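One protein chain omitted, others in place.
Chain IDs A and B follow the sequence of writing; residue 1 opens each chain.
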Amino acid sequence: MSSIRRSLPLLVCLLLGCVLLALYAPGGALRRDEPPPQQAGRSPYDLAGSIEDAQNRLRGHPDDAAAWAGLGFLYLEQARRTADGAYHAKARGAFERSMRLPTGDGEPYIDAVIGMGALANAGHDFAGAVRWAERAREAAPYRWPLYGVLIDAHLELGQYQQAESTLRHMLDGRPDFASFTRAARLERVHGRPGPARELLHRACEIAGDPAEYAFCQGQLGDLAWHTGDPRAALTAYAEALAADPGHVPSQAGRARAQAALGHVHQARRGYASLVARAPSFVVEYGELLEHLGDRAGARRQYAVFTAQHKLLAAAGNADHLAMGTYEADHGDPDTAVRHLRAEWKRRQSIEVADALGWALHRAGRHAEAATYAARAERLGGHHALFAYHRGEIEQALGHTASARAHLTRALSLNPHFSPAGAARARELLAATA
Amino acid sequence: MITPLVSPLVSPLVSAALAAHPLGNFSVNHYDGLTIHRDRIEHVAIVDSAEIPTLQETVRGSVDAHARRACARLRDTVEGTVEGRPLAWRVTETSFAYQAGAAGLRTSRLTCRLSAPLRVDRPLTLTFANAHRAGTVGWREITARGDGVRLSASSVPAHSVSGELRDYPADLLRSPLDVRQARVTVEPGTGDAGTSVTVPGVDIVTRYTALLADRLNTLVGADRLTVPLGMLALFLSLLLGAVHAAMPGHGKTVMAAYLAGRDRRLRDTVAVAATVTATHTAGVLVLGVLVTLTASFTGEAVLSWLGVASGLIIALIGVGLLRSARRRDSTPGHGHDHGHGHGHGHGHGHGHGHGHGRRSGGVVALAVAGGLVPSPSALVVLLGAVALGRTVFGVMTVVCYGLGMALTLLTAALALRKLGDLALLGRLQRLRPYSATMTATLVLLVGTGVTLRAVAALV
Partner (left out) sequence: MPAGTAGYQRNERQMRVTSARSRWTWAAAGGAAIAMLTTTVLLGPSMRQGTATSHWDAPATTRDKQVDATDLYAFTSPERQDTVTIVANYIPFQVPNKPYQFDTGARYEVHIDNTGTGRAAVTYRWTFTTKGLPVPSLVRKHQAGPADALVEQSYTLTRLRDGKWETLVRDGYVAPTDMGALATPDYPELRRKAVRDLPGGGKVFTGTAADPFYSDNHAVNLLRFGLPFFPVKTGVPLNVSSLALQIPKSELALGGDPAANPVIGVWTTASRRSSGVLGSGQAGFKQVSRLGNPNFNEVIIPLKQRDRFNTLRPDGDESGGLVVPSTLDPDQAKVVAKQAKVAAPPAPRKDLEEIYLTGLTTRGDGPIDRDLNSHLLNRDVSRIVKAEELRLNMSTPVAAEPDKYGLLKGDEQGYPNGRRLVDDVVTVNLRMLLGEPAGPGAPGLIAEDNPAFLYKPISGSFPYLALPVTAG
């Protein structure tokens, strides 16, 4: 009896211990093969989430060159989406960090080199971008994204031949979103909207995420706009904004097309909300306001532009093309010529040629202007604004017939190319009829 | 395959110069500080505009009039609800000031104080959302704290990491905050709960612990480690250690039970605290060194072996206790029947009668067993600190962690003892003679369990 009594507490304790262990042991309630609770998969479209993942990984593994490069690209994408240059500094930091880290073959991590090139493009240092991309090409000729950087830089530098041959190589090796969209751009600067549209449609079909889809729909919108079809443009922009409501170029395009279609109030509202978050479109907005007779409003927008470029210049980052274009139309044409000559030294793209020609014309140097205007159309000339500029210059030179031809071409390409410009072209045509 | 994204379009040039604002020269940055009192909620809204938006915003009339107008607009975009009913905000104070910015331009700072009546007489759920200039880029931060009331849950922190938009953290591994909504549960009382986010499927203890650990990691990894930041990190590790010890396993709680089951002196208690801290710190440090030096080192296996060792120690102590308890049982005059009359007092006397030195040894051994298995989160923090070249700080964190563990154990022991004393006054007194045996068995059992689990993990 006493032995039973003595063992009773033992048994009770045993039972108690089992219960405790079963209940309280770490994860004791879990079955062996049950997955641990975890967050549902992150949406691959979630840029902020992806950035967070990369940051978390790097906190644990600060010497992961690949993760640093990946984070750099994510920051770059963030900069592009938010039009916020602060992310460029972060991207640069991430790429530089990645390049300092050792890799297996003793060379910097290749994606970081490509990233530096993309960053140089974003900072409008196109020659630098070419250097980075060439360096990447030497090390890894099959790393296709580097060709995207290279093609963009060549296109901006006005090196269309190199852009074309690089693009052919890229399309041959890796037909994808990056190569199709660039091919479309090349077709466009050569004045071939048909093939450009086809390429963009294909790109839209294989877009990897809403941002990419918004991008190519926005490009389709631009294409429709430049071929004088604001309605089709509006549809494409709406599609782009349905995928990515924050897509800035499409918001601008939509406002532009709405203005052309006479929906002035919508256009003004669109611009007003747009310039609050991406001031790159203030001049365009100001011009619309000016055209509508709101001079004070226009001046406010122009003041923002001036301030913005003051800030850029203070940071040693002056955008001569934008400043020259602005000065030619709304400021001092001589200053414009100075800016644009500086830019022309750096790059000889059709956009710079057109802007310089127009600035020279505004400054009264029509003969020199004509040579640049012709250069702007050296690839075939399917840009209404370029044609209009050329018409004005020819008119100033007294070549009425050729002026009429260019002006007519401008209006036939896109009757809405600019609110004031299109009106002025019609006036000129009527006056010389 | 990681393929870099290369944007196919050359965007308009934007300033890459880092001005005072983390998001560039056209950001509009918002801070909303909520303070909940027993009778009202106060809201400090600060809108820090960079150069471009400052320029875009036209100030008509006096600056004060502008501030009033701007705050009225802000009030209309702020939404607060309590238990689903909207709060009625009233602007109490406004101010607007320019500051010198980059390139000879100005930035501006708008401060609005809002207030809404509220009665915290029971737990309430508050939501808050600020949609002011929602389309602009910028830092967006919300904090919430209680004054005279307790926040039992909050989706936002209590303190601003940007010093209310005056000192934005610049860190490659930190994204600008973009918090636009807050959800707070408030109840009468004082004191604040930590931050929380909802992680589905995880029980509350784990969730909070994970959050704390995460926060601690972030703190240790911060680019600039200031004194308050360091103190916060140390405090957090203390807390984490406490929570870690509170979670069952590793035989730590057994020690508490053991301590409670007998009459213990302060010296023993202090010995336990010191031993747990020392053992745990040493364990983490040794493991940390091993893991750092040899990558092939499988930390998991070592942890399991340490688990085995710890389990065995506990089990051995259990056996020893059981033996002494049995011996006592067979001693005449200390049997079951005798227990009735003597009760509480007798138990005490008896406890002292047996060699005190040996049991002190047992306590220390138990404490060693409890601290022997390093906690993974302490290890992670240590490794993170070492990787950042903050070894000393990492060690300090681990020491705090151990202290936290010791604290919990001591608290649990004290509480158990109090409870035990109370219970023993009643009919439980007849159990008194068994308590030694029971404690011993429990210790043995848990020791065996810990050993077996560790072995199971190894095999």
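Observations, loosely collected:
FYI, contacts are C-beta pairs under 8 Å (C-beta built on N, C-alpha and C of every residue); 3 or more make two chains touch, one makes a residue touch a chain.
Quick caveat, the model's predicted, so the values are computed rather than measured.
When the whole complex is considered, the residue among A:Leu167, A:Leu220, A:Ala307 or A:Ile350 that touches the unshown chain is A:Leu167. From the set A:Arg192, A:Arg300 or A:Arg346, the residue in touch with the chain omitted from the display is A:Arg192, counting the whole complex. Residue B:Ser304 is the one among B:Ser49, B:Asn130, B:Ser237 or B:Ser304 that touches the chain not shown. Set against the missing chain, the residues A:Ala79, A:Val149, A:Cys204 or A:Ala370 yield one that touches it, A:Cys204. Interface residues of chain A with the unshown chain, by the touch rule above, are 1, 4-5, 7-18, 20-22, 24-28, 30-33, 35-47, 49-50, 53-54, 57, 61, 64, 66-67, 70, 73-74, 104-105, 110, 139-140, 142-144, 164, 167-168, 171-177, 180, 183, 186-187, 190, 192, 195, 198-199, 202, 204-210, 212-214, 242-244.
The working rule: only the chains that are shown with their structure count from here on.
Averaging Cα coordinates per chain places chain A and chain B 43 Å apart. Interface residues of chain A, counted against chain B in their complex, comprise 2, 5-6, 9-10, 12-14, 16-17, 20-21, 24-26, 37, 39, 48, 51-52, 55, 58-60, 62, 66, 69-71, 73-74, 76-77, 79-80, 82-86, 88-90, 92-94, 97, 111, 114-115, 118, 121-124, 144-145, 148-149, 152, 156, 177-178, 181-182, 185, 215, 219, 249, 273, 275-280, 300, 303-304, 307-308, 310-317, 319, 322. Contact residues of chain B toward chain A in the complex are 2-19, 21-27, 51-53, 55-56, 58, 102-105, 133, 135-137, 172-175, 178, 199-202, 217-218, 221, 247-249, 329, 336, 384, 387-388, 434, 437-438, 441-442, 445-446, 449, 453.
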